[in-house]
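Note that one protein chain of the assembly has been removed; the remaining protein chains are unaltered in position.
Order as written gives the chain letters A, B and C; numbering starts at 1 within each chain.
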């Protein structure tokens, strides 16, 4: 794709959809059996994507990406979200996309050279070590990982989990408290660390909903034991950790919503296909029953209004910045996660016993996307935060 | 307002909002006691609106309105919907706005002169006699009112109800079967009839949710007993009744959704105001509690995504016609009606006992807007219809 | 009915059901038009009930009632709840039944003679003045009505509302703070006062969901202005107000749940009757559609599990006292109120436009029983209280 001109977004989306349908959806059965074992195959698909000029569409140009505006990437992301490997194969997968944006935003020229370039190029993978098993992520006061300055180094100790994709990652961005006496939101800083660092102790890939395959599609538990990094490995100023995390999470939440819309769309397709095929009495299909019809319509409503709102918020955020869109981003985070869960639940129910099996796309989505209402802030945290912003206008 | 140039929509909305806040919301207490008795006061307000150049904004210019595009009227309508008399005072109230559109679309020059002109000017009111107590409105085959041609006249017999605003209306548009043997959707025609016609038997204002005040804010039961109209009183071709009804209902449903968004917005305002005022323990307000906060956020999400979708559909319908937007109009009809009910329910609950009384806006809205999920097609009819349109793409 | 032997409960329930069907349900149309005007007719029905030996079944024998055990009254109450006048006509209506229990429990012989006897006999009516418009009822600290001792009298000042049935009541039980410095739950006391007392200022019958008919079926706003009562009019010890209120509310909440089950049962009957009658296409009834069938089943489930639990709790409370059943009573209060709202909502929807009119039982129930989730403690207060009791077992 030429760097200067994006083709009309619907044309781009159609190309991507065709690729997803032809190249990626057929891999799902294999993916479900062993996601890690599929990585070489996915690597080949990534190469094709690069050749097609569709690589890293949403990443900043200066970082080697293609700079697709957020509202357009929303459209693309919905296509990629239709299959679990979509974003990965097109080089726009979490957590790398978020890490790339962080590096682009706050990295030194040396950090960009060392970490950002190979990351955007897809030559390495990364992870983000923020969540801790024993502290509530929504409360900065509780963050317990410490980074203590010793001369030209920081020594980091802590316990992290849900380090997505840490297994196989080359480097990590670590969130740690540098000044426990500072005001809560100025206590932490971010650090770049190679996973080959001897202080980076990989504990396990956490079994999530029964699965612990490893590789990109995994979530690790990590212990940081006297992990030493040079001062030059600090990402951004000391004390800027939460500020940077917010910068990362704002677009990150929109990215999640856009991906969820793709999962919803795929579920609805699978439901409709199943409904027109499945015979429930001679000459009568699931699609002929009122109950299944009403689920299809409810899915359509959940999807349509979530999509309309996400597009609006993406445009607003792009125009006025994520800070201005904070309230709306909070709303879509829990609204779309809720819609996703309802859509998947209806779709699973319409599949009957098949819906419980890995022969069906919906079973995978149902169990793993339950996390949508939890990660990057559980529904409740977003609801309370949105309400407080609204109530300010009445006090 | 100059006929040629609409001021930027947000400026227009702000002017209307100020009028609603200053002139109409203070009338609500009186309105709830006796809506009919308030009509002279409302007439004076209408006169002010005319002077401000804000009359009949959404009606076609050729008919004497101001031709505001649908997506802009959506914004205006949300402001008007904040109080029960808003649309009436601004001359854009159902059923008159729908009848005006019908007359504009299908009326002869004489019909327009006689009926449309005074209607748009607000000098007379009208009603629409379609719904029947003993037949299911969603099924054209069941329509039982008959119009039999006798020479230059039609003789109409039937039983109608939910003739909104029939009490005090000058004329009615009546839906009646002219050819029971035609294909279902070609059986009926529409007729204009004066309510002074001796065949127009006013039975009663139906008590709806405990109220039967009469006047504009009422719903009548009517018997048509050998009601005779000249052939020239037929609106549109013979057999075009359902076609015209669809033309009327498409924009009508969007109009309802836009008005409901106004009710939602007002409810949310009332909830927030109540929450910051109501003390539940010394120094602690309702607004400080998680449960009320979560309701405020859920209201915000219901409103935000409904509004985003309605706007999108209004733009789509305006650009490509209501026929192209049929599936989406079906979706917003049940989606926004559902959001409305949820918003009102949360708001009422947050009001406690006060929410059950006519001292609170929400009590009126809660009981009357329960009808939103029923009129112009119950949720279920829209859901099944939307699903069938979606499923066509899979068969 | 002989004082010593209750007939088997199902036989008793069947007799009552027959009376309700024959004598009371036919009065509903009249009742909805003007409940106050119907009182003379209801008085005659009460006389018939007395003759049938079915009067005041649930009241204590010593107080002139028939002492039906709570779990048996639950069954009876479900029959009475099928129509709005049921409990009233059988002499077991709130607030009188609760006031009678209070007088029975805490009244002096003189108080019983003067107030309890005529109340149980149905010769007078009473009311209970506890709720205040400007304080949250769930928090005893906020109660603002004051009773100040002056010699042999108390002087009471305050502002009350939702004094149900105050219009036409002969006397009231008033809750007022006697010692603002006592521990919160020992601050208030109860007082008996005649409504002819010059300090009892009747402000208005509050319009509730559009209705303010007056008479038994009303809710008043009252001002207490230097209302003087002799010390002998205090009900129970000074400071025992909240304790007594709890004694009154425990069984009161079970009584509400039992009545709500009757409303649910009636709604389900109306839904089924409507479903088998209403034609939606030639030869096809509402009852033949999956969506209406699923509502009927969901109603049945809501009713069946609520009923099973209410019965169990009634038995438990009767055996071990209301204090032991406190957690369970909290659960049924919000569980059954929620089931009631769902049942009424489904039933209304199945009625279509008819469901919005006073031609249908459901419209009355829908608007008035919305209060079920609010009075005697809103859902939220009960939920938090239940949770705290459960959590105690884990701390």
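Throughout what follows, contacts are C-beta pairs under 8 Å (C-beta built on N, C-alpha and C of every residue); 3 or more make two chains touch, one makes a residue touch a chain.
Because the structure is a prediction, the values reported are computed rather than measured.
**Student:** Given the contact rule set out at the top, which of the displayed chains would the hidden chain touch in the full complex?
**Tutor:** A, B, C
**Student:** Identify the residue among C:52, C:148, C:182 or C:308 that touches the chain left out of the display.
**Tutor:** Of these options, the touching residue for the absent chain is C:308.
**Student:** Determine which one of C:144, C:170, C:246 or C:294 touches the chain that has been left out.
**Tutor:** C:294
**Student:** Please identify, in ascending order, the residues of chain B that touch the omitted chain?
**Tutor:** Counting over the whole complex, chain B touches the hidden chain at residues 289-291, 294.
**Student:** Tell me which stretches of chain A touch the chain missing from the display.
**Tutor:** 32-33, 131, 133, 135-139, 141-142, 161-162, 206-212, 278-282, 291, 348-349, 352-359, 363-364, 366-367, 370-371, 373-375, 378-380
**Student:** For chain C, enumerate the residues touching the unshown chain of the complex.
**Tutor:** Within chain C, the residues that touch the unshown chain are 268, 272-273, 275-276, 287, 290, 292-294, 296-298, 300-301, 304-306, 308-309, 311-312, 327-328, 330-331, 334-335, 380, 382-384, 386-388, 390-391, 393-395.
In the analysis below, only the chains that are shown with their structure count from here on.
**Student:** Need the CA-centroid distance for the pair chain A / chain B, whole Å please.
**Tutor:** The computed centroid separation for chain A versus chain B comes out at 43 Å.
**Student:** Indicate the whole-number Å distance between the mean C-alpha point of chain A and the mean C-alpha point of chain C.
**Tutor:** 53
**Student:** Counting only residues that touch at least two other chains, what does the list for chain C look like?
**Tutor:** 291
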